[in-house]
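Removed: one protein chain of the complex. Kept in place: all other protein chains.
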Amino acid sequence: MKTRIQAMLSAHPQPQALFDQEALAECIAACMECAQACGACADACLGEPEHLAHLLRCIRMNLDCADICAATARILSRLTAPDQNLLRTQLQACVAACKACGDECQRHASEMHMQHCALCAESCQQCEAACAALLGRVTESADHSRAAVQPY
Amino acid sequence: MKTRIQAMLSAHPQPQALFDQEALAECIAACMECAQACGACADACLGEPEHLAHLLRCIRMNLDCADICAATARILSRLTAPDQNLLRTQLQACVAACKACGDECQRHASEMHMQHCALCAESCQQCEAACAALLGRVTESADHSRAAVQPY
Amino acid sequence: MKTRIQAMLSAHPQPQALFDQEALAECIAACMECAQACGACADACLGEPEHLAHLLRCIRMNLDCADICAATARILSRLTAPDQNLLRTQLQACVAACKACGDECQRHASEMHMQHCALCAESCQQCEAACAALLGRVTESADHSRAAVQPY
Partner (left out) sequence: MKTRIQAMLSAHPQPQALFDQEALAECIAACMECAQACGACADACLGEPEHLAHLLRCIRMNLDCADICAATARILSRLTAPDQNLLRTQLQACVAACKACGDECQRHASEMHMQHCALCAESCQQCEAACAALLGRVTESADHSRAAVQPY
């Protein structure tokens, strides 16, 4: 996956200097993997009749995290005229979603030995780390990127 | 749209105390309207052969904003076991996207009298305001929020 | 919602002759409303602890239908250089999803008096009808459609 994503990034006619290309490809792949794992984990939780009552928050976190990771992957795949403030807040939302979902899944992996939650927690942790790595590159200085945009 | 969304919120078997229900329905509707306007504006920009070169950033902002608004609408439509830190960062990302896209569209509406950009700027501004209104309700304290909000 | 969608359609610089504009706006609005209702119904089902075991198929249909309706709304919102074969099969998928989800929800509305399922069934039925109405306009002949529709 990462190799293909890198090939697409390299084929883009306009250069992008915002991110290291390998770190960018890594993060796009991690977001996509996490979105898939979260969607599959939500569905696997539905298949646990004895534990379902304890998995409602897990399903909710899975669905939220899948939506945010999918949006992040799409946005990071675009190189044309990026907005740094938008990228920064989106990466922060993705970190928050992966943290919330990863913690929840990790708990069910540890306490109930659920393999789908263990795999999903791993994907969430990798995606959180990959987004955090890119975040370092998008400076907090809104002016740098795009003037006085941040009231929040 | 808002009426239907409110009916769905009212039909939910579990109470939610996080947001004022009308403000929540307003924000979900604004996110959906904005996602539609942004997708349509990106496509309308492709139909402007004489101005296309000046509209590349507009198309990029439209596509990013549509993805973020669509994810926000989905997430806000879920009432089960919310995570306040996730909600807060997602609303911040949505505010940033609507600001970036709304400003860009507003510029083309003013300078080039593009009607699709004028309509899209209006949707972005309404969505930004609706998300900012909800943001006030989600405190920064993630721990406090988890303690207070999770019934599961 | 429909009024705004129609305004965006009217502001498009390129004419589209494929669909009646009001029917198109109606269908885009119905797809968006159905996507929201399905996402909210899936979450509401999670809030029914006593009935959850009987609602697993409903949740699955809700999630599938929400994804398909959201994609349909996005695709129909684009007027540039449509592909009739793609439009036709996407509308068929949307009809199938709305039928499956609407039937499932209708059953829970009738048998268990679930208000969220009743509302969702109504949205599914409206979306199914709106998509079926557009389907009549997209002929089966893909070659003919490409010749007739592509200005690019």
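We call the chains A, B and C, going by the order they appear; numbering starts again at 1 in every chain.
We adopt the following convention: a residue touches a chain if its C-beta (ideal position, glycine included) is under 8 Å from a C-beta of that chain, and two chains touch if they have at least 3 such contacts.
The model shown is predicted, which means the values in this text are computed figures rather than measured ones.
Checked against the full complex, the one of A:C27, A:L46, A:C65 or A:L135 touching the unshown chain is A:L46.
Across the entire complex, the residue among C:Q6, C:Q21 or C:T80 in touch with the chain not shown is C:T80.
What subunit B contributes to its contact with the hidden chain is residues 43, 46-47, 49, 52-53, 56, 59-60, 63. By the touch definition given at the top, subunit C reaches the unshown chain through residues 54, 56-57, 59-61, 63-64, 67-68, 70-71, 74-75, 78, 80-83, 85-86, 88-90, 92-93, 95-97, 99-100, 150, 152. Considering the complete assembly, subunit A touches the hidden chain via residues 1, 4-5, 7-9, 11-14, 28-29, 32-33, 36-37, 39-41, 43-44, 46-48, 66, 70, 73-74, 77-80, 114-116, 118-120, 123.
Keep this in mind: only the chains that are shown with their structure count from here on.
Central chain (C-alpha centroid nearest the global protein C-alpha centroid): B. Separating the centre of subunit A from that of subunit B, both taken as means of CA atoms, is a distance of 19 Å. The mean-CA centres of subunit A and subunit C are about 28 angstrom from one another, to the nearest whole unit. With touch defined as above, residues shared between interfaces to two or more other chains in subunit B number as follows: 70, 74, 78, 80.
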